[in-house]
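For reference, the structure I am asking about is given below.
What you see is the complex with one protein chain gone and the rest in place.
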Amino acid sequence: MTAQEIHDNLKAKFGEAVAEAKLDALQPWIRVAEDLTGEIAEFLRDEPGFEFDYLSCLSGVEFQDGKLGVVYHLNSISKRHSIVLRATCTKEHPHIQSVSQVWGTANWHEREAYDMFGIVFDGHPDLRRILCGDDYPGHPLRKDFKVPEFYNGMKVPY
Amino acid sequence: MLTEFGKILIFFILGGVFVAGGLIVSWLLRPNKPYPAKLSSYECGEEPVGQAWVRFNVRFYVIALIFLIFDVEIVFLFPWALVYRELGLFAFVEMAVFLVILWVGYAYVWVKKDLDWDKPMPKLPTLVRRSAEPVRRTAPAEAL
Partner (left out) sequence: MGILNYKFEKSNIVITSLDNLLNWARLSSLYQMQFGLACCAIEMMAASASNFDIMRFGVIPRATPRQCDVMIVSGTVTLKMATRIKRLFDQMPEPRYVISMGSCSNCGGPYWEHGYHVLKGVDRVIPVDVYVPGCPPRPEALLEGLIKLQEKVRKESLAKKTA
């Protein structure tokens, strides 16, 4: 299935939730609404013809216009096609629906996105920091992050 | 000039002196600077959670108890074996009676399943699906 067909089928099923797409890029991507990512993910995994059973990567991003977002790279092992999904959210309301019930690997990937960017995944069974310490101030990979001076009595900068 | 037992006494005393001497010398020479962080329980670097003494399963106690009883029985067999030649058939019958009594107990323990080793059953995690219907699969995957 080509990216155009995937986009058309998704738009037919979900309508408004599937927004812009850039299908002529090297990796064609489709933007989806952030409060329906779970349903769209389940549809993409279960629907015969799509069968995206492999989530190869889930990355948190901060875009140039200040919005946070998540990029999903999906592959299908049986059907041998792949697609990239994007979901964006604002810093004031950083909520995206979780896909950890659909693909088990998303559990830790979403914890990393939460740790690094502060994106809260609704429906995640165990959302807590995975890399930084539990009481680390701030989310490091945001562009407006400042390194703390002291952490638990240790001086952090060089 | 010393009896045989006297020599064993000297042996015991020297053994005690060696052990005590080593412990006392190391007590004199080693540094001893306790403070609360050093005395806390070791838990791979984390704050210790829960008790350091845990309750263990009773199956270990049962096995140790049964071992003890039959071990004592074996201990009784050793001096009996030493005097067996002089006593002859009488010794054989007597020990057979003793053993049969203990074997009745062994059979009881066996049949009552006290010798079975209960392993704990681990609980495997399950994937929670969002929708109630099972995952639909199409025809077998296309030839790769």
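Per-chain numbering from 1; labels A and B assigned in written order.
Everything below uses one rule, namely that a residue touches a chain if its C-beta (ideal position, glycine included) is under 8 Å from a C-beta of that chain, and two chains touch if they have at least 3 such contacts.
None of these values were measured; they are calculated from a predicted model.
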Residues on chain B facing the left-out chain by the touch rule are 27-33, 35, 37-38, 40, 42, 44-47
The missing chain sits against chain A at residues 131-133, 136, 140, 145, 147, 151-152, 154-158
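Here is the rule we go by: only the chains that are shown with their structure count from here on.
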Expressed in whole Å, how far the mean CA point of chain A lies from that of chain B is 52
